[in-house]
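Below you'll find the structure I mean.
Removed from the display is one protein chain of the complex; every other protein chain stays in position.
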Amino acid sequence: MKLSVLVLEGPYNHEASDSAYNFIQAALAKGHTIRGIFFYDDGVYNATKLMDPPQDERHISKRWSELGAKGIDMIVCVAAAKRRGITNEVLVPNIRISGLGQLASMIDEADRLVTFGD
Amino acid sequence: MKLSVLVLEGPYNHEASDSAYNFIQAALAKGHTIRGIFFYDDGVYNATKLMDPPQDERHISKRWSELGAKGIDMIVCVAAAKRRGITNEVLVPNIRISGLGQLASMIDEADRLVTFGD
Amino acid sequence: MLHTVNKSPFQNSALENCLRVAQKGDVILLLEDGVYAASAGTARSSLIEQAVKQHTVYAIDADLKARGLGNLIKDVRVASYGDFVDLVEQHPVHAWL
Amino acid sequence: MLHTVNKSPFQNSALENCLRVAQKGDVILLLEDGVYAASAGTARSSLIEQAVKQHTVYAIDADLKARGLGNLIKDVRVASYGDFVDLVEQHPVHAWL
Amino acid sequence: MAATGKKVMVTVRKAPHGSIYVQESIEVMFIFATYDMDLSVVFMDDGVLALHPGQDTKGLGIKGFMASLGALVDWEVTKVYVDRQSLKERNIAEDAIISIGKDEETDAPIRPKVLDSAEIAAMMAVQHSLVSF
Partner (left out) sequence: MAATGKKVMVTVRKAPHGSIYVQESIEVMFIFATYDMDLSVVFMDDGVLALHPGQDTKGLGIKGFMASLGALVDWEVTKVYVDRQSLKERNIAEDAIISIGKDEETDAPIRPKVLDSAEIAAMMAVQHSLVSF
């Protein structure tokens, strides 16, 4: 199965980002394909490399970046990101900024979309 | 009257940030003193200079920075900021990063605390 | 004391939670999505219809206008942000987030 | 279809909203704070007690454990994230955020 | 991207102005409409409050999105629905909700179509994907 995932909330503040990550790991473990992960609304905050959580806590943007390194298409919505100060200079590797049209493509080219938010 | 204000949510996504700003403007117009404004939880996102909203929209961090320029003590919680990637390099002028002890002082030295959040 | 409620009464229990604890004579200020509770004739109007018997209830004018709300429950008072400041001057405030 | 609910039934109307629209045979997955609805003997247990008559109801195991919930409403099934993936494979999904 | 005509539904369930979700859902509708999906939009629960007449956000210092909502039809977002019970619970008259465009010939306002929850449920059941706000 080919899946796309939409993340609507930022890291740490809401569990949405963790649920999405845990879901995606389980999907990969079952051999499914992730067509793409799209970050929208406050979800764009997931992509900042500047986050620096306590040592004994998960590092959410690093975790996403590692998924991106596996070749998963990971996109932050440009309009939502501009409003919130997520720019190319603070972006973690393997996530890129693009338009909502990419979400349309992710939906179109996947068997399912799963949305995580608040 | 001496007031302190606590902001718990980020800009644009929730009205909390706008309500706090409108409340503070009204308090200043009435001649009250703002002892301090403290940004906690997702509220720390209010302080990034990288936000770049559409031209015809309010610029929330610029607005806060202008209040700071008037001498109001404006503080972003260091622990909440680290987790979320708000560092000195992205901070708008006139807002500084410090600890929760500053919130205690703001409460102690004000007649009232007003909290805005979600 | 002053209680602020900023949640829609259709979606969130904040207003009910507040009314359970608020004491007779306490003031309640509705703001943001909380102002939907001030609307007359809805499935949740009874909350504020009851509340005004024990409390002075205000709703922020700019929030009402933003949401197109004009048909308000009797005895709900419309407040500017300046009125909000005056209420804070008179009372310690608890935000029912 | 698969409906996901991630809100506490004590604070938010999402589960009620979902149950009003869900069709007989639809699957409901509780996750995050939504799993509190699976707890037995609470003031909101009746929602899921009714729901299991028409729907298969799952609750995410890791979310139950995080919240210390073990005393669940009869017929609620415990699901891993892997089970969640299987459910998504079988059904289009609507998230009641 | 190739147009495959897949059925996609956007649901709007949150109240406007207290949070940005309604506004960002409209941006999604506009873009999706250009993708030749078979797009439906449903306002339900607090989302129907976005259709309340007479909204004016000037006093908040917020631009708002009433102009965008009023232009949905111009942007070819035409299958727009609203849940009857949600309107009723919020005391919004079905014929008072804001228009999302005008009929090209008669200039009559076009409003979201009011549906019962069973009709919405049936429509949800046949979607390829659902995006919710």
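For reference, chains read A, B, C, D and E in written order, and residue numbers begin at 1 within each chain.
Please note the rule applied: a contact is a pair of C-beta atoms (placed from the backbone, for glycine too) under 8 Å apart; a residue touches a chain by one contact, two chains touch by 3 or more.
Bear in mind the structure is a predicted one, so any value in this text is a computation, not a measurement.
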Practice problem: Write out, one label after another, the shown chains that touch the chain missing from the document. | Solution: A, B, C, D
Quiz prompt | Residue ranges of subunit D at the interface with the undisplayed chain | solution = 6-8, 10-11, 32-33, 36, 39-45, 61-63, 65-71
Self-check item: Residues in subunit A touching the chain absent from view
Solution: 12-15, 18, 21-22, 54, 56-58, 118
Practice problem: With the missing chain put back, which residues of subunit C would touch it? List them for me. | Solution: 1, 13, 17, 20-23, 92-97
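The rule we apply is simple: only the chains that are shown with their structure count from here on.
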Self-check item: Third chains touching both subunit E and subunit A
Solution: B, D
Quiz item: When you check each chain against subunit C and subunit E, which touch both of them?
Solution: B, D
Quiz prompt | Winner on C-beta contact pairs when B-C is weighed against D-E | solution = B-C
Quiz item: Roughly how far is subunit B from subunit D, going centre to centre by Cα mean, in whole Å?
Solution: 38
Quiz item: What is the distance in Å between the mean C-alpha positions of subunit A and subunit D?
Solution: 24
Quiz item: For subunit B and subunit E, what's the span in angstrom between their mean Cα positions?
Solution: 34
Quiz item: So which bits of subunit C are touching at least two other chains?
Solution: 6, 10-11, 32-33, 62
Practice problem: Hunt down the residues of subunit B that sit against at least two other chains at once, touch-wise. | Solution: 12-13, 15, 22, 54, 57, 118
Exercise. Mind listing each pair of touching chains for me?
Key: A-B, A-D, A-E, B-C, B-E, C-D, C-E, D-E
